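Removed: one protein chain of the complex. Kept in place: all other protein chains.
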Amino acid sequence: MTERWTYEGFEMVVGLEVHVELDTATKLFSGSANRFGDDPNVHIDPVTLGLPGALPVLNARAVELGARIGLALGCTVQACVFARKNYFYPDMPKAYQISQYDKPLNIDGRLALSDGTVIGVERAHLEEDTGKSTHLGGSGRIHGSEGSLIDFNRAGVPLVEIVSRPDIVSPDQAREYVSELRAILVAIGASDARMEEGSMRVDANVSVRRPGEPLGTRCEIKNVNSVRSLGRAIDAEARRQVALITAGESVVQQTRHWDEGDGRTHALRSKEDADDYRYFPDPDLVPFVPSAEWIDEVRSALPPLPAKRRAALAVLCGVAADTEAVMTVVERGQDAYVAEVATHGADAARALVHVKEAFAELGARPRVPASDLAALVAMESSGAVTATQAKTLLGDLIDAGGGDPAALAAQRGFEAMDDGELVALVDAAIAAEPDAWQKYCAGEDKAMGALVGHVMKASRGQADGKAVSALLVSRRS
Amino acid sequence: MSTPSTAIGIAAAVRSGSMSAVDAVEQSLERIGASDGDIGAFLTVTASSARDEAAAIDAAVASGSDPGPLAGVPIAIKDNMCTRGIPTTCASRMLDGWLPPYDATVISRLRTAGAVIVGKTNLDEFAMGSSTENSAFGVTKNPHDPTRVPGGSSGGSAAAVAAGFVPVSLGSDTGGSIRQPAGLCGVVGVKPTYGAVSRLGLVAFASSLDQIGPFAGNVADAAVVLEAIAGHDPGDSTSIPEPFGPLGAAVPRGVEGMRVGRITDLPAGADPDVTERFEAAFDALADAGADIVDVEVPAFTYGLTAYYLIAPAEASSNLARYDGVRYGHRVAAPDTDAMYVATRTDGFGAEVKRRILLGTYALSAGYYDAYYGKAQRVRRLIADDFARAYTHADVLLTPTAPTVAFEIGAKSDDPLAMYLCDTYTIPSNLAGHPAMSVPFGTGADGLPVGVQVLAPAVGEATMFAVGAALERAMGAQR
Partner (left out) sequence: MAGRITDDDVAHVARLARLGLDPDDVQRAVAELGAVLEHFADIDALELDAVEPMAQPYPLTNVLREDVVTTSLDRDEVLAQAPDAVDGRFAVPPILGDGA
């Protein structure tokens, strides 16, 4: 259960606006490639550049992914209209952004956190991304630059903006909301949702109040580039607001940028215009009216969502759903693989640990056949190989893309040691490390490490660490 | 055999090999060279590319292939349609010298049909005006009287046909910008159903109202050009999938038994000489066998207000892209925001600025419901009223403009007086219906008077039948 954040008698109220770039081949309203990392201005067309006479045409795949996001979040998918949001900025080619205003694609959804808390999702709508500005001169930042250069490759890339209700009460909850949302987006194939690369961007609306009071004035925090920073930024901003209020000042509604370096939020110097975006329905586009059949089709194509998959994996492995191994393996999409290993009769919990530890780079369909990993886990469970040997053999399996673990063990000369051999090795270790032995006998458990290490070294890793420990424990008593 | 002067005549001669496209184009270029100095219809004459294209058409004919229904027909294009590598200025300093990197859909379709573009014509800046006086590059004169305006905003394209420089041309019509200059210049001008002709590559003024259409010396030529440019375009989301039927067959059809509506509550304000010709048109159609019926379109009179809120609102957004960043005019300034203001203040003319201010106001916080929102509802009323009227009538008739061509400068200091020129043409744009102006004799000072035929959406065939009947009636009176 995450705890409500409090500070000097205040609590925080946070709503998050998450922008994700959709994993489409082309832009939201034109056929230029939606691709990151190429030379500047190579994915441009009349629509992307806002050339005179250009007209937008809606990308069917973007709409489908948008609805997929909505349905994964339990939203109502509805008839929607695109609207123009008018403002001038050099990376916004038409001086308006095509977005959705009073009739968004998805409304009224929810996202459940691990402790059962439900965060409301107000809406999830489609809109286009902007280009990118590079600021010339000194610091590379806006202020004091000698000018800016604009690349429109990103302009027009489809985004879904997911707006939560102000239901979040702590930095931890905000982090978990974003992590869970990210897991869902990746699982349903809507986006790679990488905050570091900017394919997922999080803005936080933060306000504070004394319990029971109405909502306070909020500030919007931008420029948060990781889940960890998000928590820090929210915490810093809420403290800043509390300090203002307790000093008798008032919070001014504004946009503030998070500075990772000094750990504070800063108001940007801005011109004095109030926002007046003059939204109106874009006359170049027509409404999208989804049929009930289409919505059912999109819904039925949704894969199982991460929370459900974590629960299933946790039951299979006999561990809690929020253990790190379960979270990690589900995030990598390797839960189905673990389940397959288990169908071969192997201990799922051991398989889970191996997959989590060794399969980070192998993707959702590891090249090691599930039956091979199952055989290895069985050898480990039966004591035929030690945990250390099993790790080595797993490396061999990964390198070779599979194989017979028993044959590989034989090649490496891994054989289970008989008890007499092990006892002799332990005796030799005690003789060789008298100081460690004395300390261990005096109750200093840490000293056992040196003794076990000696045995392992002498056996060239073939001894079973657990068996050695057990012998040492019985010898002491 | 005399040289053909109609589009249909030229195309037939070129396709049969009795006349070369090069000769057709050369004649057009000669006339432009000889007289456009006095008229000012053209902003750019594309003599060199026109000659090359004409030669290619002749080569195609020689090799036995058919260059299309407009083979070798010289055509002029209003300078708000994108032509790759050819200046497209919208008669604005803002786009002076801009070379589009792509062709409008209508341009590709004209080329496919074998037409040859001989130049780009003058207009009111960004198509905002009714006289072609709001051009940054000079006023176009009415070929019937060079002291008078040709109407607008497509004044250059209307004058180019009226002066005989080209048999046909393209204009765009947002509130009457094809029909009103057609009326004032004594040529045929057609605004098709909204969505019948692709807007891709038409520089937007008011996106929900803009529509490209032809000017021609006669109704049949207008039909051929419209057929060449119309049809679904997947590049325009508002392009209608099922276009109107063939128009050529409609032209000779006649109006026997057709119901022609007289709008009894039509706003007053037309001059007596215009009204006289308008009444004569009813008589001519009745003589040709049509039934004249009375209909009411009560919201017609509110069209002007709805239009002058909706069109500037959309324009204020459409013209925001002219910011000096990616193309066109830029005035240097120490920071980007100052550059925007300097560029836009210098690059736009007075009327464009006036409409941007009006439209921005109509959309701004606190005023949206009172202005833009309300205008959208009035628009619905007008469409509903038309729908009711069309249960009683097949077409409606109005004057095209309240007056004949007025003197250059007569209305340039009075925006409202200029806006009133569009009283009769605006409602069709709001409803998205087709309408055409057909010359129907002369009024004061021997200047042309146009009569407007209105039809319901995709009712082009019926409209052309009526337009052609009026044209035949005039021919008989001559």
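First chain written, first letter: the chains are A and B, and each begins at residue 1.
The rule we apply is simple: contacts are C-beta pairs under 8 Å (C-beta built on N, C-alpha and C of every residue); 3 or more make two chains touch, one makes a residue touch a chain.
Bear in mind the structure is a predicted one, so any value in this text is a computation, not a measurement.
J.: Sort through A:6, A:41, A:78 or A:371 and give me the one touching the missing partner chain.
T.: Touches the omitted chain: A:41.
J.: Touching the missing chain, which residues of chain B?
T.: Within chain B, the residues that touch the unshown chain are 98-99, 101-102, 193-195, 208-209, 234, 237-238, 240-241, 301-302, 304-306, 308-309, 316, 320, 323-330, 332-342, 344-345, 348, 353-354, 356-358, 360-361, 364, 366-367, 370-371, 373-381, 383, 415-416, 419, 430-433, 457.
J.: Taking the full complex into account, what residues of chain A touch the chain not shown?
T.: Looking at chain A, the ones touching the missing chain are residues 24-26, 30-33, 39-46, 49, 57-63, 81, 86-90, 92, 133-135, 142, 145-152, 255, 257, 268-271, 273, 276, 278, 281, 283, 285-289.
Keep in mind that, in the parts below, only the chains that are shown with their structure count from here on.
J.: Go ahead and note the Å separation of the Cα centroids belonging to chain A and chain B.
T.: Using C-alpha averages as centres, the distance is 56 Å.
J.: How about chain B: which of its residues touch chain A in the complex?
T.: Interface residues on the chain B side: 81-82, 88, 90, 95, 98, 100-102, 104, 199-204, 206-208, 234-238, 313-314, 316-317, 320-321, 323, 325-327, 336-337, 340, 360, 363-365, 368, 372.
J.: Using the touch rule from the top, collect the residues of chain A that touch chain B in their complex.
T.: 46, 49-58, 84, 86, 88, 90, 93-96, 148, 150, 271, 276, 278, 280, 283-286
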